[in-house]
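One chain of protein is taken out of this complex; the other chains stay put.
Chain IDs A and B follow the sequence of writing; residue 1 opens each chain.
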Amino acid sequence: MISIQFLAAIILISLGLSVAVFKKNLIKIVMAVHVIGSGVNLFLVSLGYRAGGIAPIFTDASKLQMVLPTTQALTLTSIVIDFAVVALMLSFVISIYGHYGTLDTQKRRLKE
Amino acid sequence: MNNEYRASVVVRTVAYILAAPLIVFGLYVILHGHLTPGGGFAGGAIMATFIALFLVSFGRKGAGSLHRNLFSVLESLGLTVFVVLAFLGISNTFFYNFMVNSGHLFGRVISFGVNPGYLDTGGVIPLMNIAVGLEVFSAISLIVLEMFTYSREDKND
Partner (left out) sequence: MKEKNIKGVTLCVLFVFLLVMGFCLRPAGEPVNTEMDDYFITYGQVQTGSNNIVTSVVFDYRGMDTLGEASVLFAAASGVFLVFRGERNE
């Protein structure tokens, strides 16, 4: 029905989304955003798959039928951007913990 | 508390043993970016694992010679070399590969088909790989170093 690559991407995205909606700890929300990014990268790479092809590299290749190289190039950019977003989110979490003393999103009191 | 933290003897010995293979493997992946899978980004991330390993096993005072000015200069140098290499072929277009198929440095002519991989091909691509690898290594090291220095202890003691 659905191929195994698309099924894995659907499971990753839905797990990340459900944790981001229902949990209250800040670190768990940041980890869920990273898992959603990884699921989207997996979907991007598996879009350019050609059945029976090898990697698009000519050094000691066994046959000349190759998978599409453009989607892999776009996934490289997406991985780096996802890493930059998670790094900035984590530095904000460190700053919030230093100011308020708690990591719960439902108890927020100003420190006197 | 986080300035006098040291791991046990086993972790420190394994960090000493793994330092040289990490750097050499990262440089291999960067330099052969136009022949095997990898390239500038993956090689730079492998080399940044070395800095993170030393920070985790020795603490901030033990790895005291890592100052952030050195990494700042390296990161700016990498990005500047990348932009200058893109501007050098401006007589045709932006990002023009002016060194390929010319016979000089990195300019060997190859034909279509399977070949065992020659290192002096590719034109301006290996130089761009080195510049991007240096920049990614410095950026990830700066992020890890800054977060490690300014994370606080538990305030509910």
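Everything that follows uses one rule, which is that contacts are C-beta pairs under 8 Å (C-beta built on N, C-alpha and C of every residue); 3 or more make two chains touch, one makes a residue touch a chain.
Keep in mind the model is a prediction, meaning the values are calculated, not measured.
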### Task
Spell out, residue by residue, where the missing chain touches chain B.
33-37, 39, 75, 79, 82-83, 86, 94-95, 97, 100-101, 107-112, 115, 117, 121-123, 125, 128-129, 132, 135-136, 138-139, 142-143, 146-147, 150
### Summary
On chain A, the omitted chain is touched by residues 1-3, 5-6, 9-10, 13-14, 17-18, 21-22, 43, 46-51, 56-59, 66, 68-70, 72-74, 76-77, 80-81, 84-85, 87-88, 91-92, 95, 98
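Just so it is clear, only the chains that are shown with their structure count from here on.
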### Summary
Whole-angstrom distance, CA centroid of chain A to CA centroid of chain B, is 22
### Query
Residues of chain A touching chain B in their complex?
55, 57-61, 64, 76, 79-80, 87, 90-91, 94, 97-98, 101
### Task
Provide the residue numbers of chain B that touch chain A in the complex, in ascending order.
35-37, 39, 41, 113-117, 136, 143, 146-147, 150-152, 155-156
